[in-house]
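Note that one protein chain is taken out, while the other chains of the complex remain in position.
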Amino acid sequence: MTEKKTAVAGEGPGTAAARRGRLRIPTLSYAVALLFLVGLVFSLGNGNFITGYNLSTIISYAVLLLLVGLGQMCAILVGGIDLSVGGVMSFVSVSFVIVVQVIGYWAYPLFILVGILVGYLNGILLTRIRIPSFIATLGTGGIFMSLAMIVAPVPVNVPTPKWGYLDIFNGTFLGISNVIFIGLLVFLLYFAILRFTAVGRNIYYVGSNIKMSWMSGINIARTRNFAFILSGTGAALAGIMVSAVQYGCNPYVGSSYILPSIAAVVVGGTALTGGTGGAFNTLFGALIMSVLQNGMNVVGVDQYFQQSILGMMIIVSVALTFDRSKTPVIK
Amino acid sequence: AGQGEGNTAGTTLVTSIRGLDNPYHANYAVGAKALGELLKLPVDVLSTEGNSQKGISDVRAEVAKTGGNMVLSIDPNQAPDVVPIAKILEDAKVYWVNWWNKPDDVKVTTYKYWVANITFDSVGTGYFNATQLFKAFKTPGKGKIIALQGQLANNAAVGRFQGLQKALKENPDVELVQWEAGDWDRTKGYNLTKSMLVAHPDIDGIWSANDEMAMGALQALKEKGLDGKIPLTGTDGIPEIFDAIKAGYVTSTVMQDAKYQSQLGLSMALAAKSGKLNVASMPANHRSFMIPGTQVTRENVDKVVNEFIKNTPKYDLSDFFSRWVAEAP
Amino acid sequence: MNDIGSSTNSEVTLALTGVSKVFPGVVALDKVDFSLHSHEIVGLVGENGAGKSTLMKIMIGVSQPDEGTISRDGILISPKDPSDAIRHGIGMVFQEGTLVPNLSIMRNLFLCHEPGFQKLGFLSRRAMREAASRLMEEVKVSADVETSISDVSPAERQMVEIARLLWLSRLYGQKHPVLILDEPTTVLNDGERTILFDILRNIKKEASVILISHRLQEIVENTDRIVVLKDGKNVTELPSANARISEIEQLMVGHTFSADRYREDEQTPAGAEEVLRVENLGRRGAFEPISFVIRKGEIVSLVGLVGSGKEEVCRCINGLENADTGAVFLKGKKLLMGSPNGAVRAGVGHIPIDRRNDGLALGMSVAENVNLLVMNRLKVWGFVSPPRERKNAKVWVEECRIKTPSLGTMCANLSGGNQQKTVIAKWLSSKVSLLILDHPTRGVDVGAKEEIFRLIRKLAREGIAMLIMSDTLEEDIGLSNRMLIMKDGRFVKEMACPPGKKPGPRDIIDAIV
Partner (left out) sequence: MTLEGGARKSVMVANGNVSGPLARAWRGLQKTGVAGQIVCLVIVMSIFAIGTRGKYLSWDNLQVILSLAGIPAILAIGVHQTIVLGGIDLSVEGVAGMCIVFVGLLLKNKLNTNDVGLWIVPVVMGAGGIAGFLNGLVITRLRIPSFISTLGLSWILAGIAVYINKATTVPLLDTQIQGIVNGSFLGIPFIALIALGLALLMQTVQDKTRFGGYVYAIGGDEQLAQQAGVRVNRIKIMVFVIAGVFYGLTALALCTQLGSAHPRTGSNILFPAITAVAVGGVALTGGIGGAKNAALGALIVTALNEGLVLMSVSPYVQQAVNGIVLIAAVALTIDRRKLGFIK
């Protein structure tokens, strides 16, 4: 297939791709441009859109999408997908609420660990038992959703005297909500892992050509497990944050994040085929989604149309941000 | 934020609900719009789509939009949501009223701008429907039933189910042979009933946590020609249930009047904003209280339909506490 | 088919005149003329990168000529794509195959040309089965026509492709179908090869064949006429009868075989320290237990026909396959079997034959590909440092003279030769102690080839041991210090190739065949 494919794909798009190739992260520029365009439109619609107050609203909501999205992105980069983020988020958030009352601050590391283990479980199902990640995570997602139900048959909340443990998320620093700093921190962490560590880089190699990676001595099993661990961790962090900012939560919380997390990743310009994209893409993806959702309320778009417009916008944004030169076939 | 303390000129009436796709929540919007026309005030509707974080963030967006010149009547997606919302509105100096969901140990009185928390007696609702159902048995007070629970872990669902169990204790001759979770969904109610009828062909009644599932169950009964033979109950008061009650398929339902709810909530918040209602001096039992749902049976169904469904009644909002029944936690 | 024998070999059925094709950086074809008569088999030979495949691709419309014309039975044609070319009765069997893996032989045979089998919109399975079976008879494939392509051998796939082309040209009533086979024999073992040529001789009754191969022997034996290309230009053509291989070789390379082509003067004697020790390594069904040693700076070439088991030996050494018996030691350390990760970590490098798919992440940049193996060495305080990355990539891009617009250029946009060099750079940078080169010069142009020879010599000087399997015997002979000859999965003979006193191809061919 090789020579023939160059001839087919190589000559036409090849040249265009060559031009793009020089940009460091080609897709990113589109995402950024789109973000500012959308922002501009909304601020023309209502001056209050760009007040510091509203911007912090936008960002705080984006942070949540960002945490799930960063994880999801890792699963996608390595060539898989993680549909268990919803179940994991639910399970972690309700158990966190219950446990934090007992063991206090230890709950944070504990549930990050839970995220890691869950991710590892997904990884094992893929790499050892060799079940496609789509199915494996769809299954585990259901399992953790059930666990969440069992842990919390009713919505749970942290009683006021114990709120102190959650100040980390609810305080502000220099007048800026801690949530934003936490989001930034996690973002930098994921960025660093993907950009500056061998195994992080291997995620890209494996995602873009798994056979080559295997033949080059990359431990593809370890790499893919690691990617799913990153994914589980992201979901767990999101779960913790949800509970922390509202001092409690209900076991369904995660279910509304499965598809949005994927949408955020792809809107940012990361390809579902794996290997291309990155933390910055997801950052902007999450921001775009959040800006759309917030802006439509600020400019007063009728509730009835909001969902439709959101749907339209993700199609438009992906049409813009998706780098076709790197994916000859689009599925 | 919070400009125009004591003046309600151009104040936006905001109601935040689960979604516009079900009649109960849609009616909040209808009520709010009616009030808005009456008072010549703008109205905004927010919908959480079952996503707490969206709900919270939308409230902030609304504060940003109105610059804080707003009042809010909200049915939060889940109980815990009220904590961050209370915080946001406290900072924004926005008066608001909460419906249904609130963690018990979160006290309204600790907040300046949270005017009131108003809720319904879910346990009572479940209990009422159960007792009505038991009465309708071939041999009243004696028989087997199956139950369709709502979304697991949902406060209302849990409360109503407790009501059912209370009634079961009081009627030892009634046995709950199986219950399943139908997630408030009609199709699920239909499927589950079909299966449970195989496991328990000999039941005498079906208790359902809401009308949607009840309608599904009724459909399943129809297929077996059991409609009217096996009585069932619901809760909410969706249009179809009333016909079913008239036809004698459904014994009872309890209607929460969403139009009244949003108008009451918004008027209280407005009164507080304009100073007519002094929140600080309100007694605790007025800050968090229950109002009764409208219990609908074959006797009063026509009256109810005329009053509430066919036309939006002009509610008497001069006395906010006219329907006060009991203090809520 | 109706005019078997009736026509004479004189009538030209396909003619290309003044065809040129330029790719970024390469003139692949330069005013090439080529003509094909009916009922003849033409052998097309030339060095790697001479332009053979490109010429063929132009005939079947995969790529369009920059200038020049194609005429079929006297009428000008310009095929847009293969399915268009086939309507003119011109079809090509690609080295990599063009059959859809998950479809059955039957479905693949008729893909996109089924109308004939339709009854009221539905395909008649029986009709298809019959037609398919008949075709499979012709090409002597025994497999059931409903087995999916992913389950049949490469040889059988090739036969299926040939059958498909024959059927299609008949379908479109082509009197003189043209069948192009690009290096078909590289994937075949002896038996399969003889079958192939039997079939071709049969086909000759109704079709003309263009046969590309680097195995001059078989060209001479099985063709009527030989056309030689060099650096994208016509050199000559000559009748196969009483053509001498050495003469053809000379025409191909433009000069008689002198050592300098492979830089034999730079050949270094093997060091003392042994790098690789293979102890009766065996894999059932692939090759019988074999033992050998490669020393520091020594170039050993593993010679044998496809199916001789040499590939499998390499796959076992670099962990792609698990051996049944024996062990492999690298610098005395026993290798973990069946684990490329283990092999790589121990210092075994492997330049695979299919670079585009097995050697590169085409979607990633040159730099990223070059650095793949050495991430851990580019770390500062445990973090991969971008400056070091750039530096390492730059060093090796220059070292291997990779022609690329920038370090950030996507590999998919490099020419075959440069992709080749990128793979090599990747492994060189990782400081391997043993490098397995699987057909290192396959599909690269003349210039690149010289570079590769230079690099191989340099590596040898630096003490890296190498195990080579190359396209041509000449290359094996020229490059290696020592040759291990395999046949039918057995190790048959070892031959020393000291500079100056190199054995000739003949001696080895005898051992191989």
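Miscellaneous remarks
Letters A, B and C mark the chains in the order given here, with residues in each chain numbered from 1 onward.
One rule holds in what follows: a contact is a pair of C-beta atoms (placed from the backbone, for glycine too) under 8 Å apart; a residue touches a chain by one contact, two chains touch by 3 or more.
Everything numeric in this text was worked out from a predicted model, so none of it was measured.
Every visible chain touched by the undisplayed chain in the complete complex is listed here: A, B, C. From the options C:320, C:361 or C:411, the residue with contact to the chain not on display is C:320.
Considering the complete assembly, chain B touches the hidden chain via residues 19-23, 25-27, 149, 152, 178-181, 183, 185-187, 190-192, 194-196, 198-199, 215-216, 219, 222-223, 238-240, 243. Chain C meets the missing chain through residues 81-83, 98-103, 107, 111-115, 118, 121-123, 125, 150-151, 315, 320-322, 338-339, 341.
Residue positions on chain A in contact with the hidden chain: 1, 4-5, 8-9, 79-80, 125-127, 129-136, 138-143, 145-147, 149-150, 153, 210-211, 214, 219-221, 259, 262-263, 266-267, 271-274, 304-312, 314-315, 318-319, 322, 324, 328-331, in rising order.
Operating definition for what follows: only the chains that are shown with their structure count from here on.
Centre to centre, using the average C-alpha position, chain A and chain B are separated by 35 Å. Each chain gets one centre point, the mean of its Cα atoms, and the points for chain A and chain C are 43 Å apart. One finds 74 Å separating the Cα centroids of chain B and chain C. Contact with two or more other chains is made by no residue of chain A. Of all residues in chain C, those touching chain A in their complex are 53, 57, 62-63, 94-98, 318-320, 340-345, 350, 352, 354-365, 368, 372-373, 375-376, 379, 382-385, 405-406, 408-410, 412-413, 416, 426, 443. Listing the residues of chain A that touch chain C in their complex gives 1-11, 14-15, 17-18, 20-24, 192, 195-198, 201-202, 204-205, 208-209, 211-219, 275-276, 325-327.
Those residues of chain B whose C-beta lies close enough to touch chain A in the complex are 1, 20, 44-47, 49-54, 56-58, 60-65, 67, 77-81, 83-84, 87, 101, 103, 105-106, 151-155, 158.
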